[in-house]
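Everything on this sheet refers to the single structure shown next.
All protein chains of the complex are present and in place, except for one that has been dropped.
Now for subunit A:
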Amino acid sequence: MDKFRMMFQFLQSNQESFMNGICGIMALASAQMYSVFEFSCPCMPEYNYAYSMGLLFVPPLWFFLLGFVMNNNVSVLAEEWRRPTGSRRKDPTILRYMFCSITQRSLIAPAVWFSVTLMHGKSFLCAFSTSLDIDRLGNFSVFRGISEVERIKLLARIPCDDDVYFEQHKEIRMVATRYMKCISQACGWFLLLMMTFTAFLIRGIRPCFTQAAFLKTKYWSHYIDIERKMFDETCKEHAKSFAKVCIHQYFESISGEMRSFHHNRTYGRDDDDNEREIGDEEKLLGIRAQEDMNKVLWNWHTSKPALALRKDKMDAQSNGGLNGYVNGEANGFLNGHASNVEKKEWAVYYSKV
């Protein structure tokens, strides 16, 4: 259990390594699924090919689509693709980069399935036993003097281990199996070689062409992901503070004026309660009504803000701003570090002076 937890923590340390972990798990699942699955060739000329090819191509397609489903970045990509331009331009290279990275990861489990199936060889034997040129493989009297249709029917039964006819003619089955397996394995190794070589070319040759642009697209596509998470976190914090303040106000309104009067009197005294309430109010970032929040959420999609942070606004506020009240709180919830406490103490000292 401890091992799993440690591995889980390591994988979750960042998004990329988490996705690589999922990718590895799917590859293992693919190999395991093949070994568990019982391949059962129909041994009929009309169905052999369809069954084998179906088994060779349909599970990889399924794994490929599953890779897309399990990848978080698919929804990020879709959102970025569909959003209205707003104050922020759309960059098609970022969309391409994200799509390529998702596709690359999703291709690994299908590739594992292909390799394992071809190395095992049964599907090739099942698919191509009818097109075997059995005379090249040896001198088998069994195939002489029969019609073409009969011959094909007989060849189609070779892959089945429990076929009674070939029990007596084991040699034919062994020769045909070895031959087809050899071809199947050759195809498998060739496919692996091609995939590895292509991956190597892409990785190795890319820096020759677009390295500068690549740095930018990589940065901004990570940024989009991080920004989305930050927005979700900010909304959660806002909702918490909203709820707290709403409930507090409700109690205030129920118990009437006395309580709010009492609160006003202790206002200047920097009580812990007071500071907490002020902290919550600040976390609301000025959005205090349902319509306002709805507008915020609506605009986040329809008109994303420009990628330009304003320094002048912050300076103006620091000039006009007050009496050193704890704003470290607002900063604190965003990055939650311990120096928050330190700042608070200093603020108290300052206000007394």
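As a working rule, a contact is a pair of C-beta atoms (placed from the backbone, for glycine too) under 8 Å apart; a residue touches a chain by one contact, two chains touch by 3 or more; residues count from 1.
Here is the rule we use: contacts and distances are computed from a predicted model.
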Between "Calcium homeostasis modulator 3", "GPI transamidase subunit PIG-U", "Large ribosomal subunit protein uL4m" or "Calcineurin like EF-hand protein 2", choose the name on the UniProt record of the chain that's been left out. "Calcium homeostasis modulator 3"
Out of A:R82, A:R144, A:K170 or A:R310, which is the one that touches the chain we can't see? A:R310
Hidden-chain contact residue, picked from the options A:R83, A:R151, A:K181 or A:K244: A:K181
Given the contact definition stated above, which residue among A:D163, A:E252 or A:E282 touches the chain not shown here? A:E282
Where subunit A meets the chain that is not shown, the residues are 2-3, 6, 14, 119-121, 137, 175, 178-179, 181-182, 185-186, 189-190, 192-193, 196-197, 199-200, 203-204, 207-208, 211-212, 215-216, 219-220, 222-223, 226-227, 229-231, 234, 238, 281-282, 284-287, 289, 291-292, 295-296, 299-300, 305-311, 313-315, 317-318, 320-322, 324-325, 327-328, 330-331, 334-335, 339, 343, 346, 353
